[in-house]
Each structure stands twice: as structure tokens, then as C-alpha cells.
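Please see the structure below; I have some questions.
The other protein chains are all here in position, but one chain of the complex has been omitted.
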Amino acid sequence: MKPDSAAACAGSAARPASTAETAEALRRSVARQFRRSLHIRTLDTGSCAACEQEIRLLAAPHYDLHRLGFFFTPAPRHADLLMVTGPMIRAFDIAARKTYEAMPGPKLVVATGACALGGVYQPDAFTHGGIGETLPVDVWIPGCPPSPLALLQGLLVAVDRLAEKVQDLTFIRSGGHR
Amino acid sequence: MTPLPLMYGAAAAWALAALAVLAGGASRPGIRAGCVMSGLGGAAALAGGVSSLLSGNSRVVTAGGSVVVGSLQLQATSLAGVFVALLGLVAVATAAFVPRYHEPGRATGLYLAVYNLALLASLAVLAAGGVVTFLVAWETMALLCYLLILRRPRRDDVAGGAFWFLALSETGFVLIVAAFVILAAKTHSMQLDVIAARAHLVPGAWRDTAYLLALTGFGFKAGLVPLHVWLPEAHPVAPADGSAFLSGLVVKLGVYGIALFAFRLLPAGPAWRGILTMAAGAATAAIGILYALNERDIKRFLAYSTIENIGIIVTAFGAAMTFWAYGQRLLWAFLLLAGLYHVANHGSYKTLLFLEAGVIEHATGTRDMDRLGGLAHRMPRASVITFAGTLGIAALPPLNGFVSEWLIFQGLFQGFRTGSHLVAILIVLAAATLGLTAGLAIYAFVRGYGIPFLGMPRTRRAAAASEAGQPVAGPALLAVACVALAVGAPVVLTALARAMRTVTGVALRPVLLPGNLTVIPAHTKFSGFSPTYLTVFLLAVLAVPGLIYLAGRPRADSLIVPVWDGGLVTFKPRMQYSAMTFSAPTRVTFDALYRPTVSVRRASDDPAGRSGPVHYESQATPVFERYLYRPVIRVFEWLADFIRPIQSGDVNLYLFYVFAAVLVAYLLGAL
Partner (left out) sequence: MALWFLRGLRRGVITTRYPARADDSATALPTPPAFRPEALTRELADRLCLVCPSWALTRNGDVLFFDAGACTACGRCREMAPEAVTTSGEFELAATNPAHLVKRIPLLGEGSS
């Protein structure tokens, strides 16, 4: 649930801090609702299908997302979370929008893979270069493709079962210090 | 009331109606008056039919008397009771249908006069007590139906369809005459009652010959495969009420003829007769529905479906005869009852469907399923009524088709009671064929209802369809009849059991309806079900989701969003199933039967995708016309060519013929 829409729900005439708190509380309640039962609908907006291969492995015995209470569903009407791969080619705009709108709220959107996050493709006549401007994204999962463990971590972050880790990473290695 | 006076009343009403429309057919009030008379006649016939079911065979009324043609002999029999009642129902429904369907005019007046006279002739066939009456009435009815089909003689295919009807009807008539002549000659009587009483005196070989002639002759009219080819040609080209009459009643007259010979005139027969009849019926049923699945024209589709149902009825009759041959009298009477019930049911829903096909044709200008679609929104009343008819003909509970087909199946499943392994297997094979037919029938009618009525309109004309001014009362009455025949099954079965008492001498009611609401197929420990309880149960089942919805309706406002269509940019009507693609699996599976010829023409030789328009045409081979009728026709053409020289036009040769004939007659007389 994005902070702005949560703010719209919360109403007007409130101190900004309170609105953010309300938004956060709403977000947490939604995540708690999906904690152990989440139905995922994948959406390929023009990817090379490497992310799809990794997503498919999630249902395989080694990673087994069913043990976490996550399930794949093809029907957006039954889905709680939209897992989007690919750089959002412009020809797919309408279908992506329709899929998102066909999902009943509350719903989450997870952008998966470097293409969806803005890498690999720059915006041009054929592609948006990332899904950020078309769909409201809750969780971003980098990788090309992200390994199934990375996908699991992303999904668990989306439902508040794991804390986000990347904001504390620096990607700096200076002589022994991480 | 005794049946005969009611039938006289019906006949008089129809004769008056014919006169009324002849006189006043050019004006709407004239047509309306004629239809009112026709409807009254129908009501009288309905009452007469039901009355004759209940009161047994009446006396034979003889009128006139001539050495050459014999006398008019009428008798209201229980066996004909169902058919007379059906005739009445069809007459009432079409009488309600005609005023809004036909445009007033002289041609319409003529047509309706012919139609009422055809009703009269059919009643005469059913009420005939003697051979001559039967044959004269039969031929009159056939000729009048030929004229009915020729309502619009200048349209394509009308003349061809009418000709097929007449040609095969006459061929059948010859065989029927032969059958009757054999029996009349061997029993020295022209009265059907007397023939029935004396039939056991006729030598077995003659009896079997007469039966086979009758089966084939009446089979032409009933539509048994391969004698059915006139049905899909004639039904589509007749006007809607004409097609309804043809399919709803006229083919049943063929069934009546078969029943007459099988159960009244020649009931005692060897088992092979029954098995042959049953096999013919089962083959007819399967082939009928398979060809139905290949049709885009709604009326041709319904015509083949009629063939299928006739097959089911004849299978029931054949199995009944087989059971008699093995001493199973209960099952004999039971299957006859089930077959007659199916006659009534099929008459009601097939008439309904043909009338609605006429409504659709008027509203959209086409009979082609692939040009229709989405009619349920544009023609709501027609769609509800057609749905009732479709549920009936697809034999889905709780409607009437289900009840009669269940009865037939339950009778067939008891084939083991014959005691002969071979016969039991044959009966089971027939039941299996009927099972295949029933499954294909559901498939066919999902297609037959879904493609025109559901989904999106495939053409602009379908989108513009409107049922304003279209007839509703006639088909609605038939829909009510379908429901009544189902829910009132105990009543219908009681009446039919009473009739069976007269026809077969078997008291069925105690074993058929031991309680008042549960139906037992002749033997208690076999099975049973209650149509009434089933209807109540199904309504309750449907009510449960309704109640849950009402109780658990979401409190908050709900959003109304577009249907999830897979994310398509636009949904085009051409993306839907078409009638032919929906039935493609049967064409693939049964392609040995259809033997389709496929022609593909490309606009150019460029590879696919760039070759321009591609014309694909697939046509089922008309196997019966090509491999059976064409050779026979060619033989007759050859014969005609051979004989033609006799008619040389030379007067001298003709004088010689006269001389030769006199000489031969003199010699024959002298010897």
C-alpha cells in the first residue's frame, strides 16, 4: 500500500507525521494480513524469461514457497501480490494496467529483476525501461536474474516477515572492513 | 367425454378454419379468426387424445360404403391417444404463433388453409379404423405437407427440399400400401380391429414381410437412417410453423405407423424383429446427432436432432418387442410407454425450438449460427423460452426429456432379464449407443443454444435483433407444456399406463408408480426416482447460493469493474467460438463418417502470413445421397431411358400396342 494512497484513505487535516504513521500502520496491517497466505500473480512485461525461470524454481522442492504459505495463481482476481518482471514495453501498458486493476485491494506489487528496476534498458519508443512509472511498486528485487533465495527474501520483506537489509549495505570493501 | 366426438369437433373446427383463412387470409382479422378456430380445434384434439388414452379403444364408426373404395372407418384408439394429444398441442401452439409471424395475403390464406387441412388429415390418419381410410388420409396428409413446404417456391432450395420430401414419402407409401395389402388380404378384412384380432392366423413369413415393409415404409416418414435424407432438406425451407408441424408431428405419424404394426396389428413376433428395429433406432440416433453437430443452419441442425430423437423412440420400441419375445411382458409395456412419453416430450420441445428458430430468422434475417450471437440480451423472452426447450431436448433434469430418456435407459438396462446372453449384449450395445447419443446431444445443444444466444453478436444484424412484434404466446405455451410434462410426470405416467392396459393388456400402474411420486421402471428392485422430488431438490439447490448471497451481502460498497478478459486491448466477436470450431472435435473423431473434403485456396504462393486471403472450405460428404440414393436413381434413369423408345410418337406403333394388348388379353382369357 503506497503512502500516498494510504494518506488519501486516512483523510485530510492531519499533521504530516501522523499521516505517515497512519500510512505505516496501514501498511503493516496489510502485510500482517498476507503474512502466511499470499497469492502471487506473475506478470511478464517483456522480459527475457530468466526471471521467470527463477520464479518457477520457487515452487520446486528445493525452495518450496508453499511451505511459507505463498501460492501462485493465474487469476488476478484471486491474487494479492503482483510480481512483475521485464522492462514494461509500451505495447503491454494496457494489459499491465488491466491486470493490476483486476486485482482486488489490498494488493502489493513487487518489481523483480534488473529490467523492472530501471537497469538494462533505457526508456525509448518501445519500452518504459522499468515499471516504476506504470505501476505503484512496494518492493524492488534486484538481480539478473535474482536467485530464488533473493526472490524469497523479497516476498518475505513484502509481507513483513523479514526486515529489509539492503539499506544498511554500503557495497564498500575497505581493507577488511565491510 | 368420449374421444370420438371431441375428434369430430376438432376436425370440424379445422375445416372451418381452412375456409375462414381461404376467405379472409388477406386481412389480419381474417387470419386471426382462422387461427382462433384452429386453436379451438387443437384444444379439442388435445382433449380427445387424452380422453382416448384413458378410455380405451372406442368402437369403429363406419360411414359411407362403396364397392370400389370401401368405407370411411374411424376409431379412437389408446395407442393413437398420445399422438392425437400432441397434434392438438402443436395445433394450439402454431395457432397462437401464426398471427404475428405470417404477413396477411392471398398466399398466406392458401398456405394456412392447406395447413389446417393437413392437421385434419393427420387426425384422420390417427383416427383411422380401416386400411383404406388410413391410406387415403396418409396420402392426403403427405401431399398437403408437400404444399406446405412449397410456401415460398421461388426461394433457393425450396423446390429441391419439397421434392425430396415428396419422392421419399411416395416411396414409403408404396411400401406401406404393400404392408397393409398383405395383412388385409391374409385376414380378409379392411378393418384394423379385425386385422389385429386375426393376425395370428397369418403365416409367420407373411407377417414378417408385412412388418419389414411397414418398418421401411413408415421409416421413410419417420426419418430412420438411411431413409432420412428428406428431413434436413425439407425442414429448413418450410416456414417456421410448417417446419414445427413437420418435425413435431408428421415424423411422429411415421412412428405411429411403426407402433401400429409393432404393437397392435402384429404384436407377436420373433425376437429378431425387435432387435432389427432396435438396431435401426440406435444407428439412427447416433448418426442423427453426429450430423447435427456438423450443421450451421439452425433448422438443419434441429432437423437432424429430430432424426436423433426418432431413433431413440424406435430403439425403445425395438427393445420392447425384444422383451416380449422373451416373455418379459412388463418391460414390453414399459418400454412402449417410455417411447410414447418421449413422443409427447419431443413433440413439445421440438415444436418450440422450430417456432423459436422462425422467430430468430425473422428478427435477424439469417438462420446461420455463425452470424448470430448475443441474442440473449436482445431477445430476452425468446432466449428464456428457447432455453426451456433446450434443457428439455438435451435431456437435462428436471425437464421432460430427462424423464422419458431415463425411463428408456432404465428399460434398456434390464436387458439381462431376457435370459439370452447374446440378446442382453445387443440390448446393452443399443443402450451404449443411446448413451453416446445423449452425451453428444448435450454437446450439440450447448452449441445450439450458446452460439446464437450467448456471447457477443458476430454480425451487425445480430446486434440489431429485436423481438418486438415477434410471437411469444405459442412457444411460451410449449415451454409451459415441457415443464408440465416433467413436473406432472406422475399424472402423465398414470394416463399412459392406463393406455398401456388397453394396448398391451399389462397393468403397469402398480409397478410403475407404487407410491404416488416415485417412478419405478417395471421391476421394483432395479431402480427408481421421483421427478417431483428431483424438481424440488434442484430448486432447493439453486436457492442455496441465492440465500447465501442475500445473507452475506457485503456491507461496504462494492466496486463494479470490467470483467477480467486476460488483459486484451479489445475483445472482438471473432475471438469467440464459432459453431463449426466448437464441434470440431467430433469432426476429427468421427471423420470416417463425415469424410470431409477440404479445399484450401491461397491468393498467392507466398509463404503463409504473406500470402493474402486464404479460402478454406470443408464439406462433409453426403454419404447416403452419394452411395445409396444416387446409384438407385441412376438405375431408374437407365430404366427410363431403356423404356423411352416405346413412346416413340408413332401412331402406327401405338395402334399395334392396342392390338397386341387385346391379343394377349384374349389369349389369357382363353387359357
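The letters A and B name the chains in turn, as written, and every chain counts its residues from 1.
Assume contacts are C-beta pairs under 8 Å (C-beta built on N, C-alpha and C of every residue); 3 or more make two chains touch, one makes a residue touch a chain.
Please read all numbers here as calculations on a predicted model, not as lab measurements.
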Q.
In the complete complex, the chain left out here touches which of the visible ones?
A. A
Q. Out of A:Ala49, A:Ala75 or A:Cys144, which touches the unshown chain?
A. A:Cys144
Q) Out of A:Gly46, A:Gly86 or A:Gly118, which is the one that touches the chain we can't see? A) A:Gly118
Q.
To test your reading of the contact rule: which positions on chain A touch the chain that is missing from view?
A. 61-64, 67, 114, 117-120, 122, 132, 137-144, 146-150, 152-154, 156-158, 161-162, 164-167, 169-175
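Basically, only the chains that are shown with their structure count from here on.
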**Q.** Length of the line joining the C-alpha centres of chain A and chain B, rounded to whole Å
**A.** 63
(Q) Taking the touch rule as given, give the residues of chain B at its contact with chain A in the complex, in rising order. (A) 561-562, 564-565, 567-569
Q: Mind listing the chain A positions that touch chain B in their complex?
A: 75-77, 94-96, 98-99, 101-102
